[in-house]
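Right, I'll just put the structure down here and ask away after.
Every protein chain except one is present and positioned as in the full complex.
Read from first to last, the chains carry the letters A, B, C, D and E; within each, the first residue is number 1.
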Amino acid sequence: MPLTRIPSGIPGLDEMIEGGFPFPSVILVAGSAGTGKTTFGLKFLCEGAANHEQGLYITTLSEPTQWMLRFASQLDFMRPEYFGEEIQYLDLGAKMRDMTSAQLLEAIEEKIAEVIPQRIVIDPITVFGTMLKGDYRSFLFDITTRLKNWNATTVLTGEVSPGEMYPAEIAYAVDAIVLLLQSEEAGTRRKYLEIIKMRGTNHQSGKQSIDITGANGITVLKARF
Amino acid sequence: MPLTRIPSGIPGLDEMIEGGFPFPSVILVAGSAGTGKTTFGLKFLCEGAANHEQGLYITTLSEPTQWMLRFASQLDFMRPEYFGEEIQYLDLGAKMRDMTSAQLLEAIEEKIAEVIPQRIVIDPITVFGTMLKGDYRSFLFDITTRLKNWNATTVLTGEVSPGEMYPAEIAYAVDAIVLLLQSEEAGTRRKYLEIIKMRGTNHQSGKQSIDITGANGITVLKARF
Amino acid sequence: MPLTRIPSGIPGLDEMIEGGFPFPSVILVAGSAGTGKTTFGLKFLCEGAANHEQGLYITTLSEPTQWMLRFASQLDFMRPEYFGEEIQYLDLGAKMRDMTSAQLLEAIEEKIAEVIPQRIVIDPITVFGTMLKGDYRSFLFDITTRLKNWNATTVLTGEVSPGEMYPAEIAYAVDAIVLLLQSEEAGTRRKYLEIIKMRGTNHQSGKQSIDITGANGITVLKARF
Amino acid sequence: MPLTRIPSGIPGLDEMIEGGFPFPSVILVAGSAGTGKTTFGLKFLCEGAANHEQGLYITTLSEPTQWMLRFASQLDFMRPEYFGEEIQYLDLGAKMRDMTSAQLLEAIEEKIAEVIPQRIVIDPITVFGTMLKGDYRSFLFDITTRLKNWNATTVLTGEVSPGEMYPAEIAYAVDAIVLLLQSEEAGTRRKYLEIIKMRGTNHQSGKQSIDITGANGITVLKARF
Amino acid sequence: MPLTRIPSGIPGLDEMIEGGFPFPSVILVAGSAGTGKTTFGLKFLCEGAANHEQGLYITTLSEPTQWMLRFASQLDFMRPEYFGEEIQYLDLGAKMRDMTSAQLLEAIEEKIAEVIPQRIVIDPITVFGTMLKGDYRSFLFDITTRLKNWNATTVLTGEVSPGEMYPAEIAYAVDAIVLLLQSEEAGTRRKYLEIIKMRGTNHQSGKQSIDITGANGITVLKARF
Partner (left out) sequence: MPLTRIPSGIPGLDEMIEGGFPFPSVILVAGSAGTGKTTFGLKFLCEGAANHEQGLYITTLSEPTQWMLRFASQLDFMRPEYFGEEIQYLDLGAKMRDMTSAQLLEAIEEKIAEVIPQRIVIDPITVFGTMLKGDYRSFLFDITTRLKNWNATTVLTGEVSPGEMYPAEIAYAVDAIVLLLQSEEAGTRRKYLEIIKMRGTNHQSGKQSIDITGANGITVLKARF
């Protein structure tokens, strides 16, 4: 019985992965600063919203909702009418300072139980490493376990340092790893997407050139077969 | 007196190692994310199941059994009728959070005593490093010691960071080390298998190209003699 | 609705970023010793001052005001009449030794509330890492959160070690990252500016040659389109 | 007065070191997983056994004696009749978990006093680093001191990580360092032996190609003079 | 108003920095062992002494004054009559073992208040890192703050490990960084000087070849303009 799949929202990506992300599954999207992780996550939610799927965007940055919306609204695909409707919002950043990791897990699950999303984004998951310190690895173990009990595909974004491929501390626990890469070539920065693993999926391997614009988000430029 | 050997289940591998894995023995299969460690372990168990050998799959991920089965069932060789019969399942992930390393060892041995497997897989062993921390090296010492008291061949999978060869903290204690490697060549990812050590075995050395598909699992493409 | 933007004060930079820095926003300007971070920050404030915008310069170095002014006055664009008027000054260095991170945050917000600046510079933010140690990452999380509650564009300068790109511990929390780079080429040092990320902005990518002089501060020499 | 020397048992090695290992002395044989350290140590003991010298093999792995013998018996030179006679066996692994470093030293010396060996192997010495942690460096200092009070040549094997030359923490205290190396050349693994130091001996320097087989153990292929 | 400048005493250097070191200022002179840091500092003081400026040499090495003088007197420019007159001496090394960092700061300021020097050398500043450990970064912050309250130009020498550029922990706090470098080229060691930053100064950039002799100290061989 083939896996159920949902479109990723990234033009050119679904052809690389047998038609879309497994549903349900937990996907890690990793990259250094400025590689388009948030754009990836928002497009993933908007794709669902356009198909009347419920989405949940969990941010770990602590910033006013208006601040976030002001920047997100520069993305042409990010329709304001989705927000608060097809795309619900949970600001975990504001809560992170005063909560234990158990309370954080509970807050996430409470929101999921309330929204019943088919698509979830936690952006970025790596901030927990900054704030939880000692408990971080256990927390990653627990949160991926919990997410696998819901009927949703979750995108976890992971911010890495330049030169680091992906946050190794969570790689073993996710069902798929998608890298967003940039490298300097002939004085300019080229951007790439690469799928490192995807359970149950004969995925294309190797780096694929991508384009990132405010109009279309991320597009996989040429998929080699 | 030559060593007893059992087929690994990986086409092309047995020719490299005098006919198969020593029985009993403890084998480390190491690689970074997406190199096929779980596929290796499952094929190893299915090979036994096809020959009516008892297998035991111990996962250290904490995920619902159905979640795991859904992905595993995408592998053509993973026959559903094996599961719960020739291949027994122990979810250590769910227990890991509340158990001491002594209790974990006991839980493993209890299950082995109940199942009496000829083939065991622990996938991945490196998760214990995430959860046990201070006790991890002692635990690895103890678990390999315990496994050597059973009449079985055990495959321990080890997840390493990109660029790392194998988890050095367990290398000394196992009877064999098989690497699953990937490298970027001309914009694509090539995959390889390499045998670093195998006690009592004149094994082939050097990297061998492999192919990984959902249909056949891992195949060693060309074995150089 | 397009983002409000303000001129950066760096000739050639605004053309790379759709006309200027988003207002409000938090910008990280990172570079190793001697790459022009302070010159960048002061020019940013003078640009505002020339347009009758209120500026606030927060230094984390502990040095006499006259000491700082003596060096700053060597920059031709740094008009003495701005100082104490359009450009207010807060010496956090002197206070840092005796204050908790909570008190530091309060001191910063008190000054912002008093001055009501449109442009803020904290130079360099990385000194807090030296003095706060254990609390540093939480402090960075908190200070960026607080700054996002004010109607200002803030430039945080970050001093990195040679070979390091930017201080990764704050990268996730800022809206933009501008690198000031130097590399040794044919026995001399070439200087560059590169934009790594800027939320809501289709920015130019890749290294741009810059010139630094006391007369003009930093100038982007050739912007490739 | 020239040093007394004993044959190493490795064909081609004695010619490189003025005829054999100094007697008494402490020799470190270092290499990563799969380079032949155990084979080296067993051949060294068998060489002595063939000449009616008493040997003592101390293993720090904790594995059943039968498990070890099963693999060792695959080496053609490892005659079963030596075992328990010319080659005595001490399983330190089983004791390591419950003993202090002082008790371990005592256990080793007690066995030496009982066996009165001319040749001793401790295989691998580096496991103590895993189990003793804080006391490890002191323990290495103490064990080499104690071994120098006996009239024996001791081979300590040391397992290093790939890319590491030898365990630096013990190098200063031994009388000789022999490296077992492997490098990847043209897709295959080449194996080498190199003598880094040997007190009182004009030894040959540089890497020498070696061959490792179950039939002959390690052979130095071409010794350059 | 241009900065007041004083000659550095290093032939060829002043032309690179608009005529000399800013007065007052704090200058870091960094280099690995044997690059001429002490020679630089002594020449800087002798240049002042020849112009009847008061100098203060603070050593953090603990060695008898005669021991130091014996080596310093090998430098032709180091006139014995300066010593104890134009060049005063403070042996901080002897005191460092029993003093807190607060007491060390007090001892330095007391001596400065007594001598009223225009030129100060602390050689090497990095020894405090060895002896103060936990307090080192705070101490560096405090000592540069204190020095900026005196009307003097201070040279802090910093010893780095081979391959390290400068001690990053103090770089942000000084007004200028001068590197003394050596590299191996064609079997010999070439020596260079490079100015990494100098506040308020349009300095020359890139490595300049230098010569070091006992007769003349350090000379910049060819300054490229």
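Everything that follows uses one rule, which is that a residue touches a chain if its C-beta (ideal position, glycine included) is under 8 Å from a C-beta of that chain, and two chains touch if they have at least 3 such contacts.
Fair warning: this is a prediction, and the values are worked out from it, not measured in the lab.
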Counting the whole assembly, list the visible chains that the omitted chain makes contact with.
D, E
Among E:P11, E:G93 or E:G206, which one touches the chain that has been omitted from the display?
E:G93
Listed residues D:E109, D:E169 or D:D211, member touching the removed chain
D:E169
Which residue of E:L3, E:M16, E:V29 or E:M131 touches the chain not shown here:
E:M131
Touch as defined at the start, partner being the missing chain; which of E:L61, E:M99, E:V115 or E:L181 qualifies?
E:L61
Using the touch rule from the top, list residues of chain D that touch the missing partner.
1-3, 22, 24, 137-138, 141-142, 144-145, 148-149, 165-166, 168-169, 171-173, 175, 177, 194, 196-202, 205-207, 224
Had the left-out chain been drawn, it would touch chain E at residues 32-34, 61-64, 67, 70-74, 93-94, 97, 124, 126-127, 130-131, 159, 161-162, 184, 187-189, 213-214
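Note that only the chains that are shown with their structure count from here on.
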Turning chain B onto chain E with a C-alpha fit: angle in degrees, nearest 5?
180
Give, as an integer number of Å, the spacing between the C-alpha centres of chain C and chain A.
30
Rounded to a whole Å, what is the gap between the Cα centroids of chain C and chain D?
60
Shared interface positions of chain B, touching two or more other chains
none
If every chain is a node and each touching pair gets an edge, what shape is that graph: line, ring, star, complete or other?
line
Once the touch criterion is applied, which pairs of chains come out as touching?
A-B, A-C, B-D, C-E
